[in-house]
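So the structure is just underneath, and the comments pick up after that.
Apart from one protein chain that is not included, each protein chain of the complex appears where it belongs.
Residue numbering begins at 1 within each chain, and the chains themselves are lettered A and B in the order written.
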Amino acid sequence: MGPFIEVVLGGLLAGVLYSLVALGFVLIFKASGVFNFAQGAMVLFAALSLVRLMGDDVGMGHYVGAAAATGLAAGFLVLMGWRRARPQTPMPAQARWTVLIALAALGSALAALHGAKGWSGWVAVPAAAAIMGFLAVAIERLVLRPLVNQEPIILFMSTIGIAFFIDGFAQTIWGSEIYTLDLGIPKDPMFLLESAFEGGILVNQLDIFAAVMAGVLVVVLAVFFQKTRIGRALRAVADDHQAAQSVGIPLNQIWIIVWTVAGFVALAAGIVWGSKLGVQFSIAQVALKALPVLILGGLTSVPGAIIGGLMIGTGEKLAEVYLSPFIGGGIENWFAYVLALFVLLFRPQGLFGERIIERI
Amino acid sequence: MERTRPIGDVLLQVDDISLSFGGVQALSGVSFDIRRHEIRAIIGPNGAGKSSMLNVINGFYHPQQGRITFKGQTRRRMRPHETSSQGIARTFQNIALFRGMSTLDNIMTGRLLKMHRNFLWQALWWGPAEREEIEHREHVERIIDFLEIQSIRKVPVGQLPYGLQKRVELGRALAAEPELLLLDEPMAGMNVEEKEDMCRFILDVNDEFGTTIALIEHDMGVVMDLSDRVVVLDYGRKIADGSPDAVRGDQKVIDAYLGVSH
Partner (left out) sequence: MIYREAGQFKTTYRADQAVFPILQDRVALLLILLGAYVGIPMFASEYLVVAILIPFLILSMAAIGLNILVGYCGQISLGTGGFMAVGAYAAYNFALRVPELNLIVVFLLAGGATALVGILFGIPSLRIKGFYLAVATLAAQFFLDWLFSRVQWFTNYTPSGSVAAPPIRIFGYYFGSPAERYLLALLLVTIVALVAKNLVRGRIGRSWMAIRDMDIAAEIIGIRPMFAKLSAFAVSSFIIGISGALWAFLHLGAWEPLAFDINRSFNLLFMIIIGGLGSILGCFLGAAFITMVPIALNQIPAMLGVPISTATASHLELMIFGALIVFFLIAEPHGLARLWAVGKQKLRLWPFPH
């Protein structure tokens, strides 16, 4: 019994990682109707940015750039706070630019003083988050805005282009070796339930951390979608771009918000994946593994992404242990897909997706 | 109105049709018939179940209860492509043309059922396949002439104005040479002139080709002018059936349209 439970538990915890990646997909699909193939590339970019900012062998330019980005992001937060506090009197344009430039300059100066020693996680994680925010703005400006009201398939293909671009861009500026990421998350294996089984069950503390983080993310996102004004606007946009625009929802802002949040989720996934396996190009490929999770759980369901991830993780581990002796190794490359395909044949909208009603 | 083809026997008979989606009852116990060569109007307030009725007739929806008899044969559960090969064609309330294709191709698509050359001949585009294509092209050109859309023959339909799209859609339905033509609000959203054109086309189709027509329409003037008999639905039930004049005077119909509480 012990080994079996260990396999299942190992699968569940591996599934959490899939869920984290799938979550980013679901977010963007739910809020903008775009099937974002670039989510894996975003995970890679986030993880690479983070690990290279913490490393000590990157050129000064990168630190200064990242610091400027963080400063700008802080500036935006200040402006947002201002608008919240005094909705009636918007800050004059000149003051706005002054704040932004000042904060960016301040950040750059700090980075230059701090030198190319590598930052601690407390600075590097927000900086990486700021970079993801800028990526979101760039994607919205350069790709999504010109493609408003295009068919979903065109948007999907454009995200394949984005994925290729980010893959190349990330490796060009940050390098393409394998980097170890150490944020001080405990990684030691530990034993659970020693009283119940002989020898207990071996789990990794990092996996537990990942599971807790995924849980927190899901709760936060669920609240964000269901309870906030922005969440409602997001859902409206997902239903129909034109209709949402016509009732005065600012499409561009919404898209930036959603892609930024997806960038944060990518960063979270990048932290966990990177801590576990090291940051390297294959992270972007791992995202392909999240696709079956997605169709299993349904494209529009946040809980679906989590449960789908757990199912795929468990199924994969079980198949690896109990099935591959019979049909040869390496089946984890396609097992998840075939499992998902099988489910689709019976439930075309996935396990938790919204039912498709065909009308004419 | 003078008719070249007199109204004949029953072409389609629907009996006691009930249809529901989840908890919503779209149709309950509706029965009526459509006779050969007649123009039969189906009217009723919004949500009365008119479009659902058409969807049932052409096999897109499957009623939970009831019988459909077409050309004297009670029909089993059928997919839409089977009913269309039996001779039922239709147009849609929201235009359902193939937007990426030209007018000509759209109407040619309507004739797919009549084309039979197999794959290999088509791959070679030679001999029988080419003759078949030309033969059908001639038929389609007659429809294009009839509907007066020669000038937009090669224009992608996505670029056409609404009124012309409706006309192309009628052309596509006609290309199948149907015995029963279902028109779902053929004149919705048109201006008076376009409506007059469309009325004339419908009458001509009925008269020249002898096609039986069932149509849904909200414009009462049009309905009263065009149709031979009218069936009135309200909340999924049939509340009246008969000649336009009889229906117009029916108290239940007046109540339904004016919204008397049930």
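Quick notes
Here, contacts are C-beta pairs under 8 Å (C-beta built on N, C-alpha and C of every residue); 3 or more make two chains touch, one makes a residue touch a chain.
Bear in mind that the values here come from a model prediction, so they are computed numbers and not experimental data.
In the complete complex, the residue from A:P3, A:G81, A:G161 or A:G215 that touches the missing chain is A:G161. Among B:K50, B:R172 or B:R229, only B:R172 touches the chain left out of the display.
In the full complex, the hidden chain is touched by chain B at residues 58, 60, 79-81, 84-85, 89-90, 92, 96-101, 105, 108-110, 112-113, 115, 117, 119, 122-125, 129-130, 133-134, 137-138, 141, 172-173, 176. Mapped onto chain A, contacts with the missing chain fall at residues 35, 142-143, 146-147, 150, 152-154, 156-158, 160-169, 171-172, 176, 288, 291-292, 294-295, 299, 328-331, 333-334, 337-338, 340-341, 344-345, 348, 350, 358, 360.
Definition applied: only the chains that are shown with their structure count from here on.
Rounded to whole angstrom, the centroid-to-centroid distance between chain A and chain B, based on C-alpha atoms, equals 50 Å.
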